[in-house]
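Of the protein chains in this complex, one is absent; all others appear in place.
Let's look at subunit A:
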């Protein structure tokens, strides 16, 4: 057949050449008849190709050859090419070949697609698909008509991948993401973006994956310790995948944000709290693992996580508590880092959010100035004193609430306090000073037999230790009477001094806990390799207590916020249906809430005559002016 066509072609061109002149002049003028060449083709077509037998043999032959090639056999590509050119020259390419060919292709790849998706692992399956696609494109280039390319590739894509989108993703996406297979993911994305709704489906699975993985980090209380770090790592990984594999596709970024927000708020309050604590651990002194730049970068990442969290007030409460500790105990590693964190928070949530935090910083700075003035004043007043006093003046509303504890100070310290009080109130009359004994700390000079030491201790520890200037041995009860420190607190203090790492006191009888009737001696033989020693107060269950009060305060604040929001809305709307009110509240309030929480507040407001229930329609509320 091929030969026959070639012969015909050769003869035809010869005939044409001979009659070229005729062709050009005569045939052109008579429009009815076609050129000799065309006529030749026409004749060939009607006599040879249109013969049913020959026709079907040609087409089937070609298809058979292509299928053989698809199955990996070597075939004569030139032959196919020549035959197909013939068909297209004869203008029957489309009707007699293309349609059948596409049908055949569709059938072939349907089977192929099913086979590879079922049998192969996803990464290999993806590569295989990619290879098949490339082969098809190559096929088009070498011997198929260019017009066919679009249709062909579309069919291949659809049959090979489009039909199996979900299967592929279910089987392989989480594996690829878990293993962080960047290249495979890129390929996956490329392939999927070729197919109709491929990206859509991928997006859905992407969201599901993030939610599922995130949930597993957030929900499990056992993982609380590492939650934030894991979240940060996860976020990094996801970001990297979006950037490299998904070409920063806008939709994927948006979806990722949505998914993060959903799962992080699945568990109310805890993530916010842990995030605040995480920041605390990074900002606290002694954390030398990161350089300033690294810290800065880390804080930026934390802020991004923070952005997803609904209960920002919880974060604020815990952050504030920890910040107070850092500032007062001088534990903050760097003022710059603190300030930068603060400005980030400010940028994120506005001044109202950081107002109090900023107030705390301001207090600290003002206190420094006041201390300088105090020294001046002491000099002028000729008040001698061998004890340095540093006072931080804290504005009550900015700082966390501390419960003042009554204690008995030794006379020298009492005098100092009195002194400061006179000085301060002379400048700022009308203010009320309240001493927070729990926050005080002192440096004591002590002479032991083995040498001088400087002890850095809390105020309570100081009170106990100062007693041993007067005597050698005291019982628990005696110390309690003398210092006035509350029982539980005192036991803890003594424990830190007599049972901790640096034992400046000796307890009799020995033991880990302080019992009634225990006696304490000064440890004259005390030795330590350092000159300056810091004796930590033993942290007891206080943290749990602190924790619950902090959370409680947050909830209290929230109730006021809810009440305010309800009244605000009702004042504008006058009457409102229950469900409409609820949805408006959800819009206004940023933290996660159960409907029953809101209902309780609504009922409370009804009870307090801010609003009332419509007498006829219990689903309707009315504002009472």
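The definition used in the following text is that a contact is a pair of C-beta atoms (placed from the backbone, for glycine too) under 8 Å apart; a residue touches a chain by one contact, two chains touch by 3 or more; residues count from 1.
The rule is short, and it goes like this: contacts and distances are computed from a predicted model.
Chain not shown in the complex: UniProt lists it as "DCN1-like protein", one of "Cytoplasmic tRNA 2-thiolation protein 1", "NADH-ubiquinone oxidoreductase chain 3", "DCN1-like protein" or "Dynactin subunit 4".
Note that of A:369, A:516 or A:607, the residue touching the chain absent from this view is A:607. Within the whole complex, the absent chain has one touching residue among A:351, A:397, A:469 or A:596, and that is A:596.
Considering the complete assembly, subunit A touches the hidden chain via residues 578-579, 595-596, 599-600, 602-603, 606-607, 613, 618-621.
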